[in-house]
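A protein chain is absent from this complex, but the other protein chains hold their places.
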Amino acid sequence: MLLPAVLLALVFNYLPFAGLAIAFQDFKPWKGLFDNTWVGFDNFSEMFSRPDALQVILNTLVISGLKIVFGLIVPFVFALFLNEVLSRGLQRFIQTLVFLPYFISWVILGGIMIDILSPSGGLLNNALGVFGLKPIFFLGDNNWFQPMLIVTHLWKEFGYSTVIFLAALMGISPQLYEAAEVDGANRVQQVWHITIPGLLAITIVVGVLALSNILNAGFDQIFNLYNPMVYQSGDVIDTFVYRVGLLSGNFGLGTAVGLFKSLVSMILIIGAYKLADRFAHYRIF
Amino acid sequence: MKRNLFRGVLLALGLLWAGASATAQTPVFKDGKYNPPLTLTFEIVQGAGTKFKPGEDYNNNVMSRWALENFGIKFQVAWTAPTGEALTNKLRLMLASGEAFPDVMRVNDVNVTKDLIESKKAKDITDEFNKYATPRLKEIYTKYPEALYQVKKNGRMYGLPVLTSGNVSDELMWIRQDWLDKVGMKAPTTIAELEKVMDAFMTKDPGGNGKGKTLGVSIGAKNALATWMSSTGFLIGSFGGVMAHDNGWGLAADGKTLAYKAIQPEMKKVLAKLNEWKNKGYIDPQFALMDESKASESFVQGKSGIIFGPPWMIEWPFGDLKKLNPDAQPKPFPVPAGADGSRGRFGEGMTQGTTIFSPDFKGVEGYLKMLDRWYGSHVAYGDAEFQYGMFEGYDYQMVDGKPVIDSTNFIDPSMYFPGLENYPSIAFIEYNIYEYLWQGGKPRNLAEKTLLAKTAPEKLQGGAIINSQNKYNMPNLFSGAPTATMSKKGEYLRKLEQDTFAQIIYGSKPVAYFDEFVKQWKANGGDAVTKEANDWYKSVSAK
Partner (left out) sequence: MTRYKSPQHRIFCYVNNTLLVLLAVLCLVPMIHILAVSLSSKAAANANLVGLWPVDFTLDSYLKTIGNRNFVDAMITSFLRTGLGTVLGMLLVCLAAYPLSKENKSFRQRGFYSWFFIITMVFSGGLIPSYIVVQKLGLINSLWALILPGIVNTWLIILMMNFFKTIPKELEESAHMDGADPFTVLGRIYLPLALPSVATIALFMMVGHWNSWFDGLIYINDAKGYPLSTLLQTIIVQQDFTKITPDAATMENLSQRAVKASQIFIGAAPILLVYPFLQRYFVKGIVIGAVKE
């Protein structure tokens, strides 16, 4: 039964792995994968020898780490509360509405956010002004930029991720609730002892799988919102690779960075897999 | 699936047919025409602006019929890409996969041009150009040697540059004349006067926006300070020095070597001035994150009365301004001078990409002849064939013996031209004609007459102003592919620069920090970049 997937993966995923050789080359496209000049780890050192390398990697980790954590918590909690809505019609209605922002591309959303967050007449600052607060330059202030990235990302994506938790909720057997009721458990206790444990497994799975993106902080979003004012807090691996690529189409560096990201993800995934196995006795895959 | 199968059969038949015709006689260029017709394959950007009449496509349209009829050249599109970026991507992938390239390629990336030449996928056309190019073409392509830098290697020519008009997107000052009238002022000619006008616009509020809702000037700095619209090039230029760019190369004081603008002492004064403007509220507090278009919104909305950019802004984005506010009168003016009389402006480069021929292509002679005739459509020549425009029923219609442009049915056939994908341009000619016509000169041919009839007066005036200020055009003099250190360090240096400039303008770092930046820039590869840029400059300007 595994055969078709294995064969297709071999052709379309494993075969291209040969291209990882580019990471160790001064790659000229026309020379083919194996006839280029080998440069060892030059492409990697180019990335790490930048004076701002640490800052860029740290930004990436913080932004994407927070996105993963809140990207789990928010849909999880939202699904729990949505589950408590008694009217099925209203439930579906809300579920559909929160799904909408997923379809707006960042090219459009970027412009809207710049307007909403503007320190001169933006919606948010006008609202803050009612409370006598001074306007804040949200997208030009290193203290605010990362939180803004997280919040706007969550707003756009949480409706989509909620679907997984809703599906898992459906998988919890009703008999468990019936039995709990017989034992005299109230609603809160039922949620605490049945619903949440029932969702735990899938939460761990989604969380661990999300680690494969730990060094992808969300290029489209950041690219459309960042600016020189917030390079300190907003420049991430992908934006820097993009700027390098724009300048010189440097394939070697791009591939090296990709490989580095994969390695970090792989190590984290293996670690998380072992932890889940040992402490939760749950084999994710 | 059926369609694919069908396609496959067609393809197989096509191959058979091609095989059969290969044994037939090869096309010979005789009496200005290939006989039998020569097939020319090409790639092209099929952008949203590319339109076809019903039933026409790249292989069959007014331009392809013109080419077949006049030169025996049969257009056959190999593939299309929707954007220049996608085209570049595709060319790179084809380089890597070893696929066959089309006969004629429009390349818009310096690196890909360089790669094609280095990998011997670009034909050496030196001899053919010398032998077959008409005097007109030779003049156009060799008048400004810097236009050929990209396609030249060891003195040989590996393609043609795609020329720009040299100054069509250069910078001038746009002001709302109706606002000037309301506050009773004249257009500023110096930066000091400009500041007075900005003050007046902000305090007297001629746009009726309400107190504190008007900006002094619309500028955006997301991509660069000096740029093609919402530019600050005028301010950089007003402090003198090598050029009006922040991220480009100009001639140093010795007139022989290249110097990077952003580290020159004048730049420090520019930053101090912008910091002052920021504090006074002349510019949008978010200007650092606005790109050229976003920054121009405030002008179109009537929230600012001054913006710097090219003459064609009267068509876009001011077309929208006029629709929203019919009373608005944006007028073009020369860029203002600094305290010592210095001026400068953002200047566009000489070229925008290249036309490369595949080494196996046998039709360079015919292509050059065709290109020459196509150049006849340029207003500078206005050959009889193209006196009213390109092709009747496409870019113009004849009504009662007069050419009329019907904007709803406007189709631009120049988009079909292989290797060019545009109407032909010649450096520094177009606005010269604009200036002549603006000053009341009688049209010297039908093409000029048509131009006069179809050009907005503000654009004509703008072109005239640009042309009269050509000596302030200081484009980026480095036009080669990035050097080794540029590839490695260039991005970091630029980030350092943009970061520092933003910090200084917003006041989170003192102006004096500029000196520290220069030190860092040099130490982190800037010195090496400067040396390599100069090596390149010496190598190309030697001959």
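Labels A and B are assigned to the chains in the order they are written; within every chain, residues are numbered from 1.
Here is the rule we use: a contact is a pair of C-beta atoms (placed from the backbone, for glycine too) under 8 Å apart; a residue touches a chain by one contact, two chains touch by 3 or more.
Fair warning: this is a prediction, and the values are worked out from it, not measured in the lab.
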| item | value |
| --- | --- |
| Hidden partner chain, touching residue among A:L33, A:L66 or A:I194 | A:L33 |
| Among B:P37, B:P285 or B:P317, the residue in touch with the chain that has been omitted | B:P317 |
| Candidates B:P37, B:G281 or B:G349 - the one touching the absent chain | B:G349 |
| Of A:L54, A:A127 or A:A167, the residue in touch with the unshown chain | A:A167 |
| Subunit B residues that touch the omitted chain in the full complex | 1, 4, 46-49, 52, 78-86, 88-90, 92-93, 96-97, 99, 108-109, 164, 168-169, 228, 293, 297, 300-301, 310, 312-313, 315-317, 319-321, 323-324, 348-349, 352-353, 412 |
| Where the missing chain touches subunit A, by residue | 1-2, 4-6, 8-9, 11-20, 22, 29, 33, 78, 81-82, 84-86, 90, 92-105, 107-109, 111-112, 115, 155, 159-160, 163-164, 166-175, 181, 187, 201-202, 205-206, 209, 212, 246, 251, 254-255, 258-259, 262, 265-266, 269, 283-285 |
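What we mean here is this: only the chains that are shown with their structure count from here on.
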| item | value |
| --- | --- |
| Gap in Å, rounded to a whole number, between the CA centres of subunit B and subunit A | 38 |
| Subunit B contact footprint on subunit A (complex, rising order) | 28-32, 46, 50-52, 111, 114, 118-121, 137, 139-140, 225-229, 231-232, 235, 240, 243-244, 247-250 |
| List of subunit B residues in touch with subunit A within their complex | 92-93, 95-96, 98, 109, 111-112, 115, 118-119, 121, 213, 221-222, 284-286, 288-290, 294, 481-482, 486-488, 490-492, 494-495, 498-499, 501-503, 506, 524 |
